[in-house]
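Note that this complex is displayed minus one protein chain, with the remaining chains in position.
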Amino acid sequence: MSEIETLLEVKDLYVNYKSYWYIYKVLNGVSLKISKGEKIGILGESGAGKTTLLKSILGILPPQGRIVKGDILYKGRSLIHDKKYLNEVRRSSIGMIFQDPLASLNPVFTVKEHLLDVLKVVYKDYNYKESDLISIATELLKEVMLPDVERVLNSYPFQLSGGMRQRVVIAMALASAKELLLADEPTTNLDVTIQDQILRLIERLVNEKNLSLILVSHALGLLFRMVNTLYVMYGGEIIEYGDARKILKEPLHPYTKMLLISAPRLTSSKIGEGIKGNPPDYRNPPSGCRFHPRCPFAMDICKKEKPKLIRIGSDHYVACHLYSTSDLEKTGPGI
Amino acid sequence: MSILKVEDLKKYFIVPQGVVRAVDGIDFSLEEGETLALVGESGSGKTTTAHVVMGFYTATSGSVKYRDIEIGYTPIEKRPLELRKEIQIVFQDPATSLNPKKNVKDIIDTTIKIHRKGLSSVERLKFMLSLLEHIGLSEDLLFKKPHELGGGEKQLVALARALAPGPRLLILDEPTSALDISAQARVLNALKKIQEERKISYLLITHDLGVVRNLATYVAIMYLGKIYEYAHVDEFFNRPLHPYTQMLLSSIPTLTEEEEKLLPQRILSRGEIPSPMNPPSGCRFHPRCPFAMDICKKKEPPTMIIKSEHGSHTVKCWLYVNAHERNLNKA
Partner (left out) sequence: MKAEDFKMSEEIIRKEREMRKESIKRAWYRFSRSKLSMTGLIILLAIIISALFAEYIAPYPSHAGLYINFRDAYQPPSLKHLMGTDMYGRDVFSRVIFGYRYALMMVGMVLSIVVPVGTVLGLLAGYYRGRWIEHLIMRLADIFVSVPPLVLALSICSILEPNVFNAMLAVTLMWWPWYTRMVYSLASSLRNEPYVWAAKALGVRDINIMFRELLPNMLGPILTKATLDASWVVLIGAAISFLGLGAQPPTPDLGTMISEYSAYLPQYWWMSLGPASALALLILAFNFLGDGIRDVFAGE
């Protein structure tokens, strides 16, 4: 439809986790599109399926995770059905920043060993010597503003502070992220002043290298600062998406509305209500709209039919029966 | 009489590599029915302070007085039951602060049995049910185990457990850090409601300034074991004085322009918090401070009292010591 190149497209993805006794139907038809240079955010609370979505894109779901329906296309080619292509893309196009730097770094390897590991795969076909790779590693560490690169290279993760570890993780992601950067709660475990530094770093790197960014978080302020387009996830579904500022000003879905009200504000000491209830049990998810048990506006139809994403105004889509009318255009991404 | 009065509290830990000066001389007091927020990042000493008040550690020096009784040197095991009843704590991560093998009823019952002896099992049950209702938990939860509850519910159970003995002082150790936004609001509401009704005093440990806005009466900013600013919450957000406070505030990602305007001129965060084993000389913040002067590297700043509309406002910073006194101090 547009000349802007679509980089990644998730088409109606269904992902289950299978354990001995139960099947967890986590992702329930998720669709997503990101173009070159675009920065999108995925807002959702824990258990919404955000990490599952990212892991599906990179094909790193745990063994119990299974993609049961749908497709993920990178530059038009399927990542699910073409393992060779997936490896190629992982190696040279997409990089991921994980949430907990302490958990994503192996405690028995030095930073140098970590980076060499990644670089050996990325530059597999290039025939570089180890010393070449070490210079690339050094460059990467400089780019993430790590002081005293020599020392850091030879350090073990436990010898570094939280902020420094996260910068190492970002460096590793950058090594393979030539086109798309995935970031899963990249600052959640860090101190607030360090969070700010890391976010600014990511911002700068994304802009300098013209990378596309998918930022996943449950922190509202973070997302609104970093991205233009926002997808709101609940219970394994996209329930609202569009221009981030629009959604902030006029949230449509009851969940989004209640979430924005609940967020603590610095301007007053009033506290929002919170949302009663808990995220859905994926073993037995609610019928129809997965949010209906907690929704103060739930109607009969909400229990029966899953609402489709429809467009309200330009660049704002919502999946909610409150907005289902025949004269509103029915569209969704990818159609 | 303040319910809690801390004077020149120091807590040092001796480790093989040296001495960790976790808390290095702090003073504050908490009045009945109010909330004092100890705000700081990792390594600031706020959690250690709370643990000393609680009795998990004993003070190295200084004094911690609960209703004028010195408790800083009495570890929790040695405290009389009467005292233990009055000071309780809610931990940060509800997933690990509740015994995974017990159900909610047993968890709360244990507390009730200890502190309210002489109640029959029926009376204990009634008490438990009314407590749960008060906090906003349904009685279906009674037989669930912690892993069957959502994050917010777990924390509310931890809160119920802490309230069962009938405490006067509740220590809240990052009560909402591990929770999602929707759960946070529930827990904060419960906390606020309970404080209003029962006039319990809260010692709130947090790094989340949003929570501070919602709950605190007074705020103390801690950095590397010392308190660098102390003010009433309104004063704090309207007029943050210390550069570190300003750095903290400007690091918060804001949602609206309104909030954006509230925050101080952008003091971009830089540097990282050094190790408490080897704190910088003079003012501990000087390596990261955009306004650092010569004297900041050499001498620790005195505590200056600033005039304010809401109660006392103190700050430890050479910027607020007039030039004359600074010169005197240089000598």
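Order as written gives the chain letters A and B; numbering starts at 1 within each chain.
The criterion applied here is as follows: a residue touches a chain if its C-beta (ideal position, glycine included) is under 8 Å from a C-beta of that chain, and two chains touch if they have at least 3 such contacts.
Quick caveat, the model's predicted, so the values are computed rather than measured.
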Would you indicate which residue among B:Thr35, B:Gln88 or B:Gln155 is in contact with the undisplayed chain?
-> B:Gln88
Missing-chain contact, candidates B:Leu98, B:Val233 or B:Cys296, resolves to B:Leu98
Can you list where subunit B touches the absent chain?
-> 54-56, 76-77, 81, 84-85, 88-89, 91, 93, 96-103, 105, 110-111, 114-115, 120-122, 125-126, 142-143, 147, 158, 161-162, 165
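The rule we apply is simple: only the chains that are shown with their structure count from here on.
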Quick one: report the Å distance separating subunit A from subunit B, using the average Cα coordinate of each chain.
-> 32
Parts of subunit A lying in touch with subunit B, wherever the complex brings them together = 45-46, 161-164, 191-197, 199-200, 218-222, 224-225, 248, 258-260, 262-276, 278-279
Going by the contact rule at the top, pick out the subunit B residues touching subunit A in the complex.
-> 41-42, 149-153, 180-189, 192, 207-211, 213-215, 233, 237, 247-248, 250-256, 258-259, 262-263, 268-270, 272-273
